[in-house]
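Here's a structure for you.
Every protein chain but one is kept in place in this view of the complex.
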Amino acid sequence: MRAIYRVATATFHEAWRRRFLNAILIFAVLIIGSSWSLAYLQPGAELKLLIDIGLGSTRFFGMLIAVFLGVRLISDEIEKRTIHTILTKPVTRAQFLLGKFFGSWATVMSNMLLMSLAFYVVFMIKAPGFLLKTGGTPGEGPGIATEFLYSNIAKALGLTLVEMTVVTALAVMASTLFSWIMAAIFSFFVYFVGQVANFFKSLANPEHGAGTLSQVIFRLLYGILPHFEVFDMREAILKGTYVGWETLGMHTGLGLLYTVVILGIAYLAFMNREV
Amino acid sequence: MKAKPWQQAVGWALIVALLLVIQPVDRKVERDRIVLGMHSPTPLTKIVDFDPTAISGVVMGAALGGFRGLAATMMWLKMQELWDRGQGTWFSCLQVMRNVTLLDPYWIEPWKILGWHLAYNLYVETKDPQERGVLLAKGVAALKEGISWNPNTYELYAELGWTYFDKIRDYEEATKWFRASLQFPHPEYLERMIAHAYEQLPDMDRALDWYDYCLKRNPDDGTARGATTTLRLRYLPAWRLMQAGKYDEALKAIDQHLRVDPNGTIGLHVKAHIYEQAGRKREALETWRVSARVSATDQLARYKVSELSAELGLPVSPEEQAPTYLMEQYESSKRMAVPRRGRL
Partner (left out) sequence: MEVEEGSIFGLVGPNGSGKTTTLKLLLGLIYPTQGSGKVFDFPLGSPEYKQRIGFLPEGPYFYDHLNAIELLQFYGGLFGLGGGKLEARIEELLRLVGMWDRREIRIRNYSRGMLQRIGVAQALINNPDMVFLDEPTAGLDPTAQIEMRDLMHQLRDQGKTVFLCSHLLKEMEPLCDAVVVLSRGVVRRQGRICDLLAVQSGRYQLRATGCANVSMQSLRDKALDLTVTGNEISLLVADQPQALVVAQEIADGGGTILEFGAQTRSLEDVFIEAVAAGGSD
C-alpha cells in the first residue's frame, strides 16, 4: 500500500505539472463557461445547448485528459528509465502499475471535478432563467423535459466520472503495451468502437445475414469491448426520466468491473515485460 | 519475480472469468437503460424509408458517443447560417438537417424543421411532379421517423397532422395525427384543428363535437365560438336536412349559402356530400369538379373526382386529377394505423 501510495502521489504531482494537461483543462473550462453566452445562439433550445456544451465538453475533454495522461505513464518511464530506479527498490510491478493508475486516476478525477463544477455552476445560474420561459404553455417550453433536471445532470456527471475511470485504465493498459503514440491511437480506437458496441451486437444477429464466423467475431467483440455508451445519460436528461440510485450503482459496478479487467490485462502484459 | 507460464495462464483464466461475470451485469444495465429511457442506442431499424446513407450517419453519430449532442447543436447552428444565406443553400441545409436528426434523434426541433423544409420549402422549389412527390413522401417519412424517436410528446404528431391537413389535404388522416398529439400536454389550437379538419371533410357532427369540446375546456376560446357560430349558420341547416333524408331541401339550403359565397370550399364539399348521400353520384362528381376548379389547393376534391370517376367508369382529364404523388399519399394513409400512446 505504501509503495502504491508513494508512486501514486508522485504521479499525481507530476501530472499536474504537465503543461498540455493544464492547457486542456483551461480550454475546457473556457468552453464550458462560454456556454453562458452561446446558449442564446439557439433560441428555444437554450437549455439543450447548455447541457450539450457542458456535458459534451466535460466528457470530451475528460477523455482527452485521461488518454493523453494515461498513455505516457508507463512507456515514458521505460523510455526515460525512471522505472529502473523504482523497480530496483522494494516495489513490485503490481504496486508500480497500481500506483501509476491511481495517480493518473486522481489527476483525471480532479480535472473532471473541476470541469463538472464549472458546468454545474453555469447551469445552476443560467437554467432557471431558461426554465421560466416555459410559462406553462406547451410548445413554448425550453425544448426539453424539466423533470429531475438538476439531479439528472449531477447523476450524468457522476456516470462520466465512472466512464473516465475506465478510460484511464484503458490508457494505462495501452501504455504497458505500446509506445505512447500507438497507445493513444489504441485507446481512442477502443473508446470509439466501444461506443458502437451495440452495433456489433446487432450485426451478430443472424437476421442481418452475417456468416457464422462473422457472427462469432461480432459477438466476441461485443463481449470484450467495454460498452462506453452505457455511461451516457443524455436521453434521461432530455426526457426527464428518473434514474434511481440502484441503477446508478449497477452502472458504477459495471464500470468498476471493466476497470478491474483492463488493469488485470495490463498487469499480465507488464509483469514479464523487459523494461 | 518472473511469472511462470502457469501463473500467466491462471491470470488469463481469471480475466476470461471476469469477462463472463460482466456479461449478465452488462445485460441487466442495458435492459434498465432501455426500460428507463436513459439512453437507447441508435438502432438502424428506426430509419424509415428514408435514405441509405443514413446508416453511415448513424454509425458516425454512435462513434461520436457523448459528443453527438454537441455535434448536433453545432451543425444546427451551421445550418442556420446556411439558411440565412437564402434559397440557394436549401438543399445543403437539407443534408445538414438530416445529419442533425441522425446525430441527436431526441431533439425535436430539427425533425419539425426537416419535415417542413421537405414538404414545403423544397416542394415549391421544383415543378417536376415526380420530384415533388419524392420530397413530400420524404417529409412525411421524416416526421414519422421523428415520432418513432419521440413518441411521448405532442409536437411531431401535430406537425404531421398539419402536413396532412394543409399540404396533402387528407383531412381524415390529419384528424388521426392531431388526435394522437392530444394524448400529451398540448396547445389548445390542436383541438380546433381537428374540428376544422372535420368541417372540411365534411363531418359536421364531429366538427361540432370538437368545437363544443374546445368551448367546454375554455369558454373564452373566441376562435372556436366564432367557428361554431358560422358552422351552425351556414352549413348546419342543410346538414340536418340531409340527415333527415330531405335531400332536395338540403340542397336548396346549401345553394342559398353558395349564392352568397359561390366558391366556398366547405359549402361545395357539403353540397357534394349531400349528392353522395342521395346517391346522385354524377352530380356529386360535378360538384367536386367545381370545387377543384375554384381552389387550386383543394386536393380533397381532386381525390374525390378520381374516386367517383373510377366508380362510375368515367374518364378523368389529367388536370382534374390530384398529382400522383398526392394521390399515393392519400391512398397509403388509408392503410396506415395511428400509433397508440407510449413507445413504438
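When the chains are written out, they are named A and B in that same order, and each has its own residue count from 1.
As a convention for this text, a contact is a pair of C-beta atoms (placed from the backbone, for glycine too) under 8 Å apart; a residue touches a chain by one contact, two chains touch by 3 or more.
Worth saying up front: this structure is predicted, and the values here are computed from it rather than measured.
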- Query: Which residue, A:Asn22, A:Thr82, A:Ser151 or A:Ser214, contacts the hidden chain when the whole complex is considered?
  - Reply: A:Thr82
- For subunit A, enumerate the residues touching the unshown chain of the complex. 2-3, 6-7, 10, 13-14, 17, 80-92, 272, 274-275
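Just so it is clear, only the chains that are shown with their structure count from here on.
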- Task: Take the average of all CA coordinates in subunit A, do the same for subunit B, and state the distance between these two points in whole angstrom.
- Result: 40
- Message: Under the definition above, what is the set of subunit B residues touching subunit A in their complex?
- Response: 2-3, 8, 11-12, 14-15, 18-19, 21-23, 25-26, 28-30, 32-33, 36-41, 43-44, 59, 62-67, 69-73, 76-77, 106-109, 152, 154-155, 184-187
- Task: Write out the stretch or stretches of subunit A touching subunit B in their complex.
- Result: 41-42, 44-45, 48-49, 51-53, 55-57, 59-60, 137-139, 143, 160, 163, 191-193, 195-196, 198-199, 202, 223-224, 227-236, 238-239, 241-243, 247, 250-251, 253-254, 257-258, 260-261, 264-265, 267-268, 271-272
